[in-house]
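First the structure, which I've put down as structure tokens, then a few questions once you've had a look.
Every protein chain except one is present and positioned as in the full complex.
So, subunit A:
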Amino acid sequence: MSELLIKNGRVFDPINSINGDIMDIAIKNGKIVDDIPLSPDTKVIDASSMIVMPGGVDAHSHIAGSKVNSGRIMCPNDGRSGIEKRTKITRPCSGYTVPNTFAMGYRYAKLGYTTVFEAAIPILHARHTHEEFGDIPIIDKGGLVLFGSNWQVMEAVRENDIEKLAAYVAWGLSASRGYGVKIVNPGGGEAWGFGKNVSGLHDTVPNFDVTPAEIITGLAKANEMLHLPHSIHLHCNLLGKPGNYKTTIETMKLLEHIKPSMDRQVVHITHLTFNAWGGTNWGDFESKADAVADYLNQHDHVTVDMGQLIFGNATTMTADGPMQYANARLLATKWTNGDVELEDASGVVPLSYIRKMYIHDIMWAVGLEVALLTKNPWQVLLTTDHPNGGPFVNYPEVIALLMSARKREEEMSKLSNKMRDRTTLSGIGRELDWYDIAIKTRASHAKILGLTDHGKGHLGAYADADVTIYHINPDQVDAGREHATVKKAFEKPAYTIKDGKVVAMNGEITATPEGRTFWVNASVPEEDNTRLMKDLRLKFRKYYSINLANYMVQDSYVKHPVVIKAGGS
């Protein structure tokens, strides 16, 4: 079948510790192979003077499902930007912060990304997410499933029945065809059912007699009991509130004693831009990214991602319903809310991040500080929490900021003085190198998701042949000085290769294969399942608005599944 040889590229493949070596990458039948004999059928790409990396992996992005579509429906103004006509091979595109499904796939592919995970799926609405996945071309996908305010979770935690909790997590992943455990403002979604919130890790969730701390530790234990490929993935309590860095660090401490079931973190704490905040109100608001980074530098059970803020329009969307209402009132802007019976809440609020508005300026600095002050590049992933901090198409901007102190200085000169006083950014000289960037945009994402053994994030033999080739010569470009060149190169990779096929070239889509969907099928002891199903049958009979038989995502919605098995040892 198809063979492809990428010759003489400067390869950055951190999972295999390859740091800029000049190498050939051989591809056969959609997989990386050690070598192929050159035949007349072998297509050759001359990558000399170019950077070769594994295809980009994004472990946290909001790309599909009811929240994303609510964003589209309430923001026709966003649809107007990013309009692109139908071509011979592509469907028409629209949108910037909330692109249509086709644009979602094309733009990720044009940016060199080949695998993207949706970060928040309520089980009840998972069918919708998979319908949109089906319409996102090219990229492979997976989704994290919301468990943090789920009645069945809170009841099992209250009963201290971790086996039953694990059985529910396994069942929920299967019902939603989901990949991992997402926790958003644990307990807060339930409190929001009556318009309230939880005030911290040890506040009691109304009517359920459990605390957020208990929910988090319970789910972490269940997650490890099930040997899930990904750790729990956590959006902390009090996100979006000044002073929340204390809760963030306290949350990390809570999990120090939990042993991971495999070689990875115990918890991934997401979008630090929104929860490494000091101060007590918006007046004395300041960055505490340094305190969080200090903690990260001493502990390896936590990974985080930036959730970098990008100036301009964003559409914020999260299961954190109470936070979104507070946002909408604060900004006097439109507000969509979507409570999900027995499971969680959600909210969507469009907004603009504006330069010289010092709160936004400081938030902009927080993401960069976390990434630059944390020594281990594997610990902080590059994200914008698309489209919360800003749309993913801005990743090249973030890359350039991380690689160039000069660019940061240029940007800071456009921002308020309060930003300089209340963050440490102007004192940070660190500039990341190409290897760091390869870690932060693919290797670490695949690693924290547990996808490296499933062929993602690296270029070792038998890996999926997802490869990105960038038009930039690391020998000739000084990224610190020539940051504009760097940004340009990352905006338009020379080639994006997916499963051995060139899907994008110099910013143009060249092929549109359908991507696969990863989901995790975890087995649990029958007796735990029996106890669980007794609870669930009651819940469906009395409290859900649909029947159990109509709840689970049917196989026809997942056309190209990749099922990863997990479960007790």
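Here is the rule we use: a contact is a pair of C-beta atoms (placed from the backbone, for glycine too) under 8 Å apart; a residue touches a chain by one contact, two chains touch by 3 or more; residues count from 1.
Quick note on the criterion: contacts and distances are computed from a predicted model.
Not every chain of the complex appears here, and the one that does not is recorded in UniProt as "Formylmethanofuran dehydrogenase subunit B", selected from "Formylmethanofuran dehydrogenase subunit B", "Nitrogenase iron-iron protein beta chain", "CbtA family protein" or "CbtB-domain containing protein". The residue from A:W282, A:Y462 or A:Y543 that touches the chain not shown here is A:Y543. Of the options A:T248, A:T383, A:T423 or A:T512, the residue whose C-beta touches the omitted chain is A:T512. Which of A:H60, A:R107 or A:H125 touches the hidden chain is settled by the complete complex: it is A:H125.
From the set A:I25, A:I45, A:A59 or A:C93, the residue in touch with the chain omitted from the display is A:C93, counting the whole complex. Across the interface with the omitted chain, subunit A contributes residues 64, 66, 68-70, 72-76, 78-80, 83-95, 98-102, 124-125, 127-128, 131-132, 135, 192-195, 207, 325, 328-329, 334-342, 348-349, 512, 542-547, 549-550, 554, 556-557.
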